[in-house]
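Here's the structure we're looking at; comments come further down.
Every protein chain but one is kept in place in this view of the complex.
After this line comes chain A, so read on.
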Amino acid sequence: MVLEIEDIKKLIPQRFPFLMIDRVLEASPEKVVAIKNVTASEQFFKGHFPGQPIMPGALVIEAMAQTGIILYKQKFANDKVLFLVSVKSRFLKPVIPGDQMMITVEPIKMMSRMGIFNAIITIEDRKIAEAEIAFGSQDAKSI
């Protein structure tokens, strides 16, 4: 199932300039694959860094997290706001203008109030970042 940007906006609450995925190529409760085209016009390149544009690692994680929301919504169709809880990540290569990030996420354990998933980002079939991400909803504490 391919999701275009307007479909994506129905599933995730982030908006410009914080939308970090452009298209979803594949979406099921077992796996979501999304892409983000990184352009020279990204706002963050103005300051990160002047004369040497590199996408901040925190925003690379954000792209994984937003893809993770799509993954969660494949199993639980609700309006809960999800928060990052923990991130274990490794960055292998910087992301620069012109790169197309392919973000693949798969659940480790997905539950209605919280979850953990794996994320891998490739650029032209080369892995550039990986992470294990845990998130919770506002009512996760009540367990």
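One rule holds for everything that comes next: a residue touches a chain if its C-beta (ideal position, glycine included) is under 8 Å from a C-beta of that chain, and two chains touch if they have at least 3 such contacts; residues count from 1.
Here is the rule we go by: contacts and distances are computed from a predicted model.
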item	value
Name per UniProt, for the chain absent here [options: "Flagellin biosynthesis protein FlgD", "Aspartyl/glutamyl-tRNA(Asn/Gln) amidotransferase subunit B", "Acyl carrier protein" or "ABC transporter ATP-binding protein"]	"Acyl carrier protein"
Hidden partner chain, residues of chain A it touches	85-86, 108-109, 111-116, 134, 136, 140-141, 143
